[in-house]
Every structure is written in structure tokens, then in C-alpha cells.
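See below for the structure under consideration.
Only a single protein chain was left out; the remaining protein chains are all shown in position.
A, B and C label the chains in the order they appear, each numbered from 1.
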Amino acid sequence: MSEPVLRLGMIGGGPGSFIGPVHRMAAELDGKIRLVAGAFSSDAERSRQAGAGYGVDPARAYASHQAMIAAEGARPDGIDLVAIVTPNHLHVPASIDALKAGLHVMCDKPAALSLAELKQLATATSGSKGLYALTHTYTGYPLVREARALVASGRIGRLRKVVVEYSQGWLSTPLEDTGSKQAGWRTDPAKSGAGGCIGDIGVHAFNLAEYVSGSPVRELCADLSIMVPGRRLDDDCNILLRFEDGSERGVPGVLHASQIAAGDRNGLRLRVYGTDAGLDWSQETPNTLTIHGLDGRTEVLHAGAGNLGPAARGATRLPTGHPEGYIEAFANLYRDFAAAIRAGAMPADGSLPGLEAGLRGMAFIETAVANSAARAGWVRLDI
Amino acid sequence: MSEPVLRLGMIGGGPGSFIGPVHRMAAELDGKIRLVAGAFSSDAERSRQAGAGYGVDPARAYASHQAMIAAEGARPDGIDLVAIVTPNHLHVPASIDALKAGLHVMCDKPAALSLAELKQLATATSGSKGLYALTHTYTGYPLVREARALVASGRIGRLRKVVVEYSQGWLSTPLEDTGSKQAGWRTDPAKSGAGGCIGDIGVHAFNLAEYVSGSPVRELCADLSIMVPGRRLDDDCNILLRFEDGSERGVPGVLHASQIAAGDRNGLRLRVYGTDAGLDWSQETPNTLTIHGLDGRTEVLHAGAGNLGPAARGATRLPTGHPEGYIEAFANLYRDFAAAIRAGAMPADGSLPGLEAGLRGMAFIETAVANSAARAGWVRLDI
Amino acid sequence: MSEPVLRLGMIGGGPGSFIGPVHRMAAELDGKIRLVAGAFSSDAERSRQAGAGYGVDPARAYASHQAMIAAEGARPDGIDLVAIVTPNHLHVPASIDALKAGLHVMCDKPAALSLAELKQLATATSGSKGLYALTHTYTGYPLVREARALVASGRIGRLRKVVVEYSQGWLSTPLEDTGSKQAGWRTDPAKSGAGGCIGDIGVHAFNLAEYVSGSPVRELCADLSIMVPGRRLDDDCNILLRFEDGSERGVPGVLHASQIAAGDRNGLRLRVYGTDAGLDWSQETPNTLTIHGLDGRTEVLHAGAGNLGPAARGATRLPTGHPEGYIEAFANLYRDFAAAIRAGAMPADGSLPGLEAGLRGMAFIETAVANSAARAGWVRLDI
Partner (left out) sequence: MSEPVLRLGMIGGGPGSFIGPVHRMAAELDGKIRLVAGAFSSDAERSRQAGAGYGVDPARAYASHQAMIAAEGARPDGIDLVAIVTPNHLHVPASIDALKAGLHVMCDKPAALSLAELKQLATATSGSKGLYALTHTYTGYPLVREARALVASGRIGRLRKVVVEYSQGWLSTPLEDTGSKQAGWRTDPAKSGAGGCIGDIGVHAFNLAEYVSGSPVRELCADLSIMVPGRRLDDDCNILLRFEDGSERGVPGVLHASQIAAGDRNGLRLRVYGTDAGLDWSQETPNTLTIHGLDGRTEVLHAGAGNLGPAARGATRLPTGHPEGYIEAFANLYRDFAAAIRAGAMPADGSLPGLEAGLRGMAFIETAVANSAARAGWVRLDI
């Protein structure tokens, strides 16, 4: 009666990884997916050690994703999907190999080193029956889902303005010079691609704005900076946006993101204004969504409350007032992906970010980096 | 190198259970415990169905905890510990049977139907090598741990006042008359014991106050009410407290809890004041702790930040700014319990609630219920 | 066309006074009252100096309130009303003299040293045409007015519970031993009466609870403490309440107030719960009022917004989002009092605290002090 558990293999996530363990917790939270294999490191012994930490059978801890795909493909109980949690430069090669083998892919964002590389993925894997999802984790929060549903339902009227920000301070010092693995690859163009802050978190903000507003960004004007001397990639970005609404000039917006905003933690916040109301959501207090009405009335929605819509209600596990957080939001992506795998197709409503979100994100990063360098005013955002 | 995973059997948690699935998620979150068996229902078929939902082998879904204990005891890979998630009246019988079989017990609070019953447990299982822990979940939050450590370290000076509140509104209407399973047993003396609101949430508030302040309540004066007509157990409690500090009159405190505070969600909040500073923590925004100093300066501590002490740092899984919630707090109890099981003893510092917390909680419930009924002023809280 | 400005004389408010200057600012804010005379100090020279600071003509700075009343009574442009801003022990003598002279009185709370003394005032001045108002300042906040109106309108249903708190930390140390004028008289029974914290701020909390709930307290059970060694009056109070609602047991409530809650500033907060919704207001963020509905929906009202009722709208001077504070709340009392003086009677709806509020407040203080000393359980609150 109950569905068989899906078997997950991890690519990356070796010693020192932050996101590997989060993927395991998120994937397994609802009991529908189990981590059973991994290519955690290119060093066989380190891969086994990491696997032990995850509770993975040493025989299924591999030294490369190719080896894992081959060996697991030969097992009757082999993996069904992979989680790609490496630095960015390995996202596309691993995704292609997995998809070609018919595996499903849950890939960390940004999807690729470059837009061109991601387009190659699309071409190379066009016949695969594997599904492809991207960890824009913040789309998994119940009240982000509610916000998206409210906009789609017309609750705020026609779109008027979007303000999205993602403010961190952890790279205020040259942490990459101290041996920090997390800081190291994120500030290295060879591993991260052309974007620093914009690729690490700016793209999350961009994705969230499009996800909730339901409107694509069509033009931008960017100002990216390297504020910590010696750093090679941007650590601060401020971008003017225009969203598509069919009008001549579009709908104005602002995106600002930083990793040198001293003392800020993980300050992702989205405000979407329409002709009738405004929405306000912040990641650090994710269980509320505020709606400001034209008449001065403010309504606060709470995760788990009975007055939410089905998208939000389906994304909580606990009664209202019992906080859920980042891991649960992440688990919602895995839950949706498991459902998509069983259904054989990604959700038609775009509620689970996939290749299209990846392409738009890469276009955003590249366009903004180039536009900022040129200091040339506005540019269209095309894929 | 890595430790063997502990095997968990669940008692209770059948269809409609809120807390059963939470136990599974919390127990399994860190990959150190796995739910492998259960006596989910006294109906064999329902137990199997519930087991399937948890991913449990149908052969290990039993119709009674006695059957589970016997059968699992005969397996080489039998369970190591049980989670007791039934209504209150079954807590002690199941705990006794499990402990006598040498199993470890993670029991939902309150620990028993009555203080006398819980004392029987202590007597009946005194020789057991099984450990006993109690799900005072809120002690698992990182910043509750930090608050406790700060008080113990002298950061707030000598204790001056405690204010603890737990405010819910979900029983504002006679929900028990509508077939709600959750409301039904909680308002039934046969299943809940002498306390309604005080047994369900008041005892959490009481435990939290003692846990953080490090001082036991020695006297109380209680006012419990049934505000919804026809209800048989209290749904609102307001209690004056005196904490032990060696002085003649002790340290004043207030505890108020309600399940008819219309519109409140899960409003557990603790304030502890000393001669030098005050602490303030709220469960609905669990990732911050505020310290108010005498000079007017307010400091806010954040979960995951580098300036926290070891107890709090050890209780987070994510970087600061990535919210953790109720499931993660619960998982901290399981993580601590797994460590205690490996160590062969409960933590010496009292950081994990066990039998002593259970006895104090039952004494609190019974004393307050009797005191309120008598409307007789102050009474000592003795076990 | 415009009304003549009322002329105010101040009694008290000499050098070092906190509340004297606040009275002047509040009284004059709307341009309907002007401070023109004062008995600021019993030392003639100090009174003149204080008067100069207030912009008062030296000839109208007196050395006693008797002198002021006599001299001003002889002037064609003499004072219309007095503000009594002395320590408590002078409230009644000054009030009686002023009322007997036909002057109106705005008196600081608590109204008297004792309930008996205040009853004497009532007797002694029963024929006076002077009006008498009491500075329960917090009733002047727009959203307190809104809360009162919402309860009266039935918006929250029938009353279920009241939680009121007033938490300060400024007397955490024996400030009275350091020469602080403010701390000195407040901790001196000869100047303050039987109540310390309860008379200074507890009575504000009590008044606010009755003002908003519209229900009188009928019983209480109090625990007052002196936490700072050597102090002579309570500096911490925790009180169980029962409000009158015609039922056998009444409606439960809690009042806790403290002046040794380390680090707290001026933490007056009121929560009123009914069968349908709960209200929550805090003095330190006075421009919002939160309504929690049974369905989990939270509504936040903002001062100055168009969706407020007339009582709140009439109590703001600025557009929404422009914060008003304590001085403006205080000014609302003066504005209402000026209107009452012009109308020749206090408002019939009880919206401006007067003698009745004073009598209830004194009964509350005395009853709680005696009850706490006896530690005898519940007692009726009778005037």
C-alpha cells in the first residue's frame, strides 16, 4: 500500500561539507527517500569515511560519480536519484552523467558554471527520462508557497513593485585566506563561475522574486563590487530590475545582496506590492507572512494555520506555532521531487524549480556580471 | 569507526497521531537512530497500516507493546529503545514493561497519570539498566540551552524573578465534542489524569522554568479554571510560584498557561531575572535569546553564532540565520539520549530531562490541581 | 470662534522632577491649555527658579499651593485648573484645597496615600464644581482606546482571560541610597503610602486591565516582595485576579509588575482574551494593536490608520506611520479634560479616569498589600 522508498546517491558532501548533511536530513525527513550510496570524495578512503558518517554501506561509497552510476546501475537495488552537492564547476558534468544513466537529479544551485554549459546539459540530456530539480531551497517554505498562491490568485491586484534582498556578513573578512573550505571555492572563479555573491545568494533572491511574483525579469542594471581587497569575485551586488507585465516600461524592482553586510546572517527578504496590497516575507522568521492592505490593515499569516491555502498547508508537518525551518523547507523540495518522480513529470505549475529556473538563473548571473563591468545602463535579460 | 545505529520501537502513534510522526522525524534526523518496529495500535491491521506509513516492516508492527517487547527481544537485531507516544494513562505501564525488559525509554510528558503511579515505576524498575528520558521538547532548543548555561555561569547574578507562560487558544471551543482525537483524550481525566491544560502544557512551562533557572519551585498558589462549559479538566491555569534560593521567602515567580487564550498558537515564553541581567526567550521565535543588562543595553544572541557557549553550539546543525525549529529541538533530545545510551548513563548535569523531571512535573500538576480546588493560599511543592 | 485657552497652575514639579515638565508639555501640546502659575517648591526662591524654567512669570511662582490658590483666585486671569505632581502624600491635601476653591484637578496617580484618605476627599469636596481627573496616562494611547472600544463592541466575544504586566528594572539596585529623588520618595512609606511597586506601576496595570476589559476585578490573591535588601516597600508584585462577569467564579486574570526585573524598561503589556479573539498591546511599541482570531489569523492595527474607530482616530495627531508616544498619550488626557471642563462634566463613558478610578486603585493597592502580608489565599476587592 505504501510507496517504495526512493534510493538516493550523493555526489559530493565529503568531510567539511555543510550542505551534504543537510541534503541527507532533508531527503530522509519524510521517510520517502533514503541515502544509500555516495561519491562523497575523489579519495576512496575519504569517501568511505564520509559515507560512514552518513550511515552508508562502505561498499556503496565510491571515489567518483561515474563509478557510482555504473556500480549502482548494476544493482537490483541501485539508486533512483542523485543529489549533486559539489562546488559549481562539477554540477553540469555530474548532472549529464546521471541523467544519461536515467537517474533523477537534485542539483545544488547555481546550476552550472555558465549559461552555455547549462545549455549543453539541456542538449545532451534531452532524451533522458531522468527529472532535474534545482535546490532553490527557499521556495520550499510554506509561506513562500502561500505568497506565490496569493499573487496568482489576484489577492494583491496587478504587480506594482518588487523589493528583494539577501544580506549576509560572513565574508566581511578575507575568510578564504584562512583555509575555510566554504569561503575558498565560493571566491574562486574556477569553481564558482563568473559570479561570487551574485551566484551564491543573489540568484536565490532573483529566483524567489520570480517565483512569488509570477513575473519574469526582463531588464536589469547592475552594480557589483568586490569590497574585500584581493578577492576575485563580487561580494556585493545591487541591481535595478524591470519585471515583464506587458507594459512599455514594465514593473520596477530592486535586488540587493551582500556577503559583506557586517553582522547580517541569512537575511533573505521579499516584498511584493500590487495595486491592492503588499506582501512581506523574511527567511529568518519564515513562519509568518505579512499582508499590508491599502486601508492600513495588516494581516499576519502563520504557518500551519487553518486559513492558509493548500500549497502552504501541504508544506507543513506541525501544528501552528511549532516552528519549522530551513531543513523542513529543504525537505519540501525533496518531497515534491519524490512525488514528481512517481508521477513521471515535474509539476506543471512550476512550483518545483528545475531546468528553466536554472537557465534563467545562469542568464541572470552572467548578464548582471557583464552589465556591471560595462557600467552601461540597462540591458535585457535574455536566455 | 562510526557507531551502530540504535533501533527504535514506537508505542502508540497510530492513525491520527500528531506526535508519532514527529518522534520518527526527530529520532532519525541525525542518522543515529532508526525506527524499525512499533505497537502503533491495539488493532493489528491498523498497526500494520500505521507501520507502513512509517516505513516499518509489517512483520514488526505489533498489536501491543508487550508483543513488541517479546518479539523484538527474541531478534538479534531487536529494538534498543522505545518511544512512548500514547495518551498519558498508558505511559507508566508501557514504561515499566520496557524498562523491565532492559529497553531504554523515551516517554512523552507528563510521565504518568499521577505522582503515585510514577513512584511505582521508579520502584518497579529500580534495577533496570534501561535509561528513561522524558520529552520536555523545549529543553532541546539551542537557546534554551544557552540560557541555562548563562544562568549557571552567573551571567545574570543571583536569581530575582521568573515569569513563564504558555499560551494556546486551540481549545477555545469544545473541540472534544467534534471528534477531534487530539482534543478528546486531553480533556478526558481517564486518559489525561487530574490535569488538563496544566498537564498538557503547564508542566512544560514548569519544567522549562526549573531547567533554565536551575532552581526548584518550593511553593505555589494556583488558580485553575474550566472556561469552556462542559469540559471536565482545566483549560486555564495561573499560578504564583516561589523558587528555592535558601532565603526565607524564596524567589517570586509567575506561571500562566492557557488553552483558551483565543488566537494564541504555541506561546511558550520564559523570562528569568537576576541581580545583574534578565533573559527572555520565546518558543515561536526560538533562534534568538535576549539579554537585558542593568545599564539598558540589550544583547540578542542568535542560534548558530560563534559567540554562543558549547551547549548551544552543540545543539545546532546549520549556520546562523538558517532557522531550526521544533523538530530539530526534539532531535536534540534523541541525540542526547543516544549519547546517554552509549555512555550507559543519563548526563550528570541534568541537561536531559528524566525520571526526576517526571516526578517533579507530576508533583507540580497534582499539587496545583488540589491547591486550586481548595483556594487555600500557598502550599509547598513536595515530591 | 475658538475657545479660550485654559490656565493651568502646577503643584510640585520643582528641580529634579521628571513628571512636572511632562505635564507642561502634555498640557500645552494642543494649544488649549497654558501653564501660567505654579507652587513648584515650598522654597520660594526654588519655586521661582523652577517657574522660570517653565516660562512662568516669577510673580506667579508661589511657595505653597494654598498661596497659589488664594492669589490666583484674586486675579481676573487666574488659573482654571491645577496639575498635582507631588509625591503621593500631598495628592489629597492639594486636591481638596483646589476643589474647594472651585478649581479643576488633574492629579498624578495613585490618588492618595490610602483609600480612607481618598474617601475623605470625596466627602470634603462633594459640592465642588471642580472636576477631578487622574493621570492614568496609558489610557491616553490611541490603541488602548481602540482596544477598549473593540471589547465594548463585542469584537472579542465574552471575556475569558486577562494578562497584564508592568515590568521595569530601574530599582534593581538600592538607588534610593544614592540620593536619587525619584527612587527616594517612591520607596518611602511616608511619601508613597503602603505600596511601592504596586502603588507606582501595579496600579497602572490594574487600571489598564479594567479600562480595556470593561470588567472590574472582584477578587485577588497577591504575592508582593521586597527583593532589594533594606528596602521598605515592595518592589515586585504577582497577583492572581478574578474579574466580574456575573458567573460564579468570574474570569481569571494575572497581573505581574516589577521594578527589579533587571534590564526591563517600561514594559506595560495587556492581553485580553474573549471567546472569539484576543487582543495584545504593549506600551513600548504603542502604535500597534494585535488581534488574534480563532482561525489563526492575526490582524495588526496601526495608529492613524483609516480602519480604526472614532475613539482611536480622535487620539492621534499625525498620519499613520508617524510614531506618537508617551507625551502625546498624556496630552490626550489633558485634551479630554479640557473638553470635560468646557462641557462641565466628566465623560459619561468613563473614558477619562477620575475619582472612581482613584478609589478602585487605592482599594486595589491596600487589598493586595494586606492580602500578601497575610498569605491567606483569595480576598474580595471592595471599595
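The criterion applied here is as follows: a residue touches a chain if its C-beta (ideal position, glycine included) is under 8 Å from a C-beta of that chain, and two chains touch if they have at least 3 such contacts.
Computed from a prediction, not measured in an experiment: that's the story for all the values here.
Taking the complete complex into account, A:Ser225 is the one of A:Ser64, A:Ser225, A:Ser282 or A:Asn307 that touches the chain left out. The chain omitted from view is touched by exactly one of B:Ala305, B:Ile327, B:Ile341 or B:Leu355, namely B:Ala305. The chain not displayed touches chain C at residues 1-2, 5, 18, 21-22, 24-25, 28-31, 49, 52-55, 168, 170, 264-267, 283-287, 302, 304-305, 317-328. Mapped onto chain B, the interface with the missing chain covers residues 295-302, 304-307, 320. Seen from chain A, the chain kept out of the figure touches residues 156-157, 160-161, 163, 165, 167, 169, 172-173, 221, 223, 225, 227, 236, 238, 240, 242, 249, 252-254, 256, 258, 260-265, 271, 273-278, 291-294, 296, 298, 375-378.
One rule holds in what follows: only the chains that are shown with their structure count from here on.
Set against the C-alpha centre of chain B, every other chain centre is closer than that of C. Chain A and chain C have CA centres that are 55 Å apart.
Note: centroid distance chain B to chain C, computed from Cα atoms, is 42 Å.
For this pair, chain A with chain B, the centres built from the Cα atoms lie 35 Å apart.
Shown for chain B are the residues that touch two or more other chains, namely 264-265.
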